[in-house]
Each structure stands twice: as C-alpha cells, then as structure tokens.
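The next block holds one structure in the form of structure tokens; read it before the comments.
Excluded from the complex is one protein chain; the other protein chains are retained at their positions.
On to subunit A.
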C-alpha cells in the first residue's frame, strides 16, 4: 500500500465567466498522507475549497478541471485517477460519501431544513451499503452519540433548525464519518462557529481521527489551527501551492516569503503591544505573481521560488 492516499499533480481548474476565464487552480501538486492530517492553509480565494471540491469531483459548470491528476490509492481497491473518472462512472458515487467525505464551512445551511437529522445521517449509509432502514438508523444513532450529541433517541427525530450551530456541525461530522471514509475533508469547519465551540469541534475531529485512523485534509486560513491539527502543511496563494512541508518545517522555519508573512501576522507570535505586521510588509517586494515550479529542498520540503531566491536560500542555510 502506497504511503500517500492521494497524490495530486499539476491540478488545474478554470471557471468560465462572462468577463473571461478565471484560473482558480494552476499546477497544484501535493500529497495527502495516509492516516495523517494534512492541512491546506491560505487566505480567502486562494483555491482551498476548489481543491477540496476537485477531490470529490464536485466542481460544477462553469468550473472545469482542465488538467492534472488526482491519483487515489484506496486501502481496499485498485488505485485510479479521480480527475479522469467519467461523470457516469459508478466509482464516483462510491467515492462521494463512501471513501471520501466532506464537512463544510456552514453548518447552518449544510443540512436540508425539511428532513430530520436521522433521515439525513442514515441516508449516507443507505447510499453506500445494503442495509435495512432500521439498521441504518441504528448506526446513525451510534455515530451521533460518538460525536457528542446527547439524547440521541429524541434528537434523531428532530429537524436541523432545532440544533445550535455547534450541534449541527457535529451532525454534519457524524454524517461524514458514518460510512468510515478513508479521507475526511474538512473545509474550514469552525470558521462559522463561536470561538468556544471552535475548540470543541477541533478536538472532536482530532480525537475521531486518532480513533478511526482515517486521513484528514483540513482546510483553514488560521495557522494557529494548523499548529493544533496538522502533521503536514500545504500553503496556497492565488490558486498555487507555495510551500509544502511538515508542520515543524513550515511553522518553525518557513522558507517562502509569503509563509513568513502569514506567520508574522499571527497576533500570538508577535511582540505584545507592537503593531501586527501585514503580510505585504513582510513579503516586501518579493514577487508573488510570477509562478515558479515547486522545488524539493534537501530536508524534503517543497517550495515555489525563483532560482535567485533559491540561491539566496542555500547561502543563508550554511
């Protein structure tokens, strides 16, 4: 079994709009490690959600995958390229909610208001396994208990609007995990929640990952959350990958000027009372718009820099 559950290579996505084509992703390459938490971090609009949606093939017109591979090596089946699956391929329905599932940013709107929570969680099981409705509801109830919902027998009959935001996100997490996916994608799962509840949900995701030993692709714009959650980090900016490495590498000794900028802008790490650095002030006149290929450094991390910057790097390294 390969170490990497997913190997994404040169992924490109375009959106055709009235005013022209937006290149939402260009040459995106990174791996999702089996049984580990990989984080994608980047500012809003950097292409994090589009990347996640590509993995589940949820990109809808006018968006289109225009190039690249998403090489998926499931634990129990031959590997295949998700990006190349035809729209009618049965593996696609299998993949969605079966071997890969997703937790979305907005728990308030991620569930249909007209079906009970039980119905929507059990549906995930009924879509993928040949079990009776009763069994599906049993399992749904078990999973709801596991994500920390009390009074499950009563709650399972209730509608989403009878749940608070944090509770709804727990329901969505239960729905995503109920088929024991190999990869759980969390797209900013706590951004829409109160700060106190954010921590609870993060702990829950981390604990469940340790229990179920699934891989997690965790999307966030918050480096503090990355430090808490991730094993591996992918830094994205304007539809490109700028830096990939272990949490220690990326957070302790960032190489790319943009990553340094991100880190400098975190309140906790700056000197008390001092003005926060803006990303622009740290990045300085470093050119972020000209693309450079990802180069692998000696310590295994990958970074997208010009040859001049790379040369500088080797000098300062010594």
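Just so we're on the same page, contacts are C-beta pairs under 8 Å (C-beta built on N, C-alpha and C of every residue); 3 or more make two chains touch, one makes a residue touch a chain; residues count from 1.
Keep this in mind: contacts and distances are computed from a predicted model.
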UniProt protein name of the chain not shown, from "Helix-turn-helix domain-containing protein", "assimilatory sulfite reductase (ferredoxin)", "ABC transporter permease" or "Pyruvate dehydrogenase E1 component subunit beta": "ABC transporter permease"
Residue among A:47, A:97 or A:166 touching the omitted chain: A:97
Residue among A:112, A:164 or A:253 touching the omitted chain: A:112
Omitted-chain contact residue, chosen from A:127, A:212 or A:266: A:127
Touch list for subunit A against the chain that is not drawn: 56, 58, 93-98, 101-102, 104, 106, 109-115, 123-124, 127-128, 159, 161-162, 172, 175
